[in-house]
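The complex appears here without one of its protein chains, the remainder shown in place.
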Amino acid sequence: MTGSSAVARLDVRADACPMTWVKTRVALGRLAAGDRLEVLLSPGEAAESVPRSAAEDGHRVVALDDLGPREGVRLVLEKRDGGGAAWP
Amino acid sequence: MSLSGKTALVVGAGGLGGPALLTLAAAGVGRLLVADADAVDTTNLARQPLFGEADVGARKAAAAVARLAAVFPASAAQARDVRVTAENVLALAAEADVVVDGTDNFAAKFLLSDASLRARKPLVHGGVLRTTFQILTINPLGLGGCLRCLFEAPPPEGAVPACADAGVLGAAAAAAGALMGAEAIRLLDGERGAYEGRLLTYETRSARGRLVLVRKRPHCPGCSPEALAAAPAPAAPAPHEVVAGRPGGGP
Partner (left out) sequence: MALTEEQVARFSRQLLVPGFGEAAQERLLAARVRVVGADGPATPALVALVQAGVGRIWVDDEGYVAPADRQGWLYPPGAVGSSRAARASEALSDFSRHSVVEAYPAGGVPDAALIFAGSAAQGIAMGEVARKGGIPHVVVEPDAEGGAIVSIPVGAPCFSCARSVSGVGRPPVPGIAGLSALAAAELLHILVQPAGMAGRRIDVVRGVPTTHPTVRLPGCACGQPVVPPSRDEGA
């Protein structure tokens, strides 16, 4: 795996939209710029809208991997400075 | 006739409908029909003033009616625990003197706009997103445009709402719902609506408000004479107009 060795992890496969994004946004808020967050999402609505919301907030989508119908989707985000906390 | 002899239909008892209902009840509107098909969720409590902690899990329409009855016993509040659809909307609107749109999706909003024109009842349309709200009054007897005059086309096909669109500042929703309630009171009093033919948009952080004229668009599929003649009942929303609701969701 490339990048920093310590990656924050979040599993929101049991959550429904928009809690999936709320928890992701809160987790990102707790990181420093450049840190990575790995988010496990259920396939479907969350897997589409969470990466999009993260990108809109200014974060970088590093990876979006399909782990199969049972495991879901793994999204890796890199926090960008000012993302999500500041006014657009 | 004073307000005590009037009936208001409020569709949605959440962030917009709740403040509207409280304002209408406080003004002494005699009968309040509360249409909501959801249950109270924890995520509602930061912005829906009809519900407290003890109401989580309860049916929204019933809980709304209970709270309204407790604080304003002079207003007879009635629950309509139904989702408003093309099949039932005309019957619901027929019972009321004014309709207030407290819904959270555009399919419902277009439906209410179409239905109010056909039922010939004034509608106070409203919406809130993050820190911005908008209000428009659609008066079937007036000169202003309807929702389809304002939005020439429905949301684009395949537009899935972004999770981030669920963000709402409760105080902004409360302001919008209360202003919508005040507008409904004006209409019930026989006054001209403040938002008839003009859309108010207001953003709370900048405190910037704007009024946009909404004229009747020629050949509007919602309100033109030929559209009303061709379709006396509102149609079910087209598939691409349906914006999926979210569990526990709402303004």
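Note that the chains take the letters A and B in the order they are written out, and that residue 1 is the start of every chain.
The definition used in the following text is that contacts are C-beta pairs under 8 Å (C-beta built on N, C-alpha and C of every residue); 3 or more make two chains touch, one makes a residue touch a chain.
Fair warning: this is a prediction, and the values are worked out from it, not measured in the lab.
Listed residues B:V11, B:V34, B:A77 or B:L169: the one in touch with the omitted chain is B:L169. Only one residue from B:L45, B:A66, B:A86 or B:A227 touches the chain missing from this view: B:L45.
Contact with the chain that does not appear here is found for just one residue of B:A27, B:L92, B:I138 or B:C223, B:A27. By the touch criterion stated above, the residues of subunit A touching the omitted chain are 18-19, 21-23, 25-26, 29-30, 84-88. In the full complex, subunit B touches the omitted chain through residues 19, 22-24, 26-27, 42-43, 45-49, 52-54, 70-73, 130-131, 135, 163-164, 166-172, 174-175, 178-179, 181-183, 185-186, 194-195, 200, 202, 204-205, 207-209, 211.
Following the convention adopted for this analysis, only the chains that are shown with their structure count from here on.
With centres set at the average Cα position, the gap from subunit A to subunit B is 34 Å.
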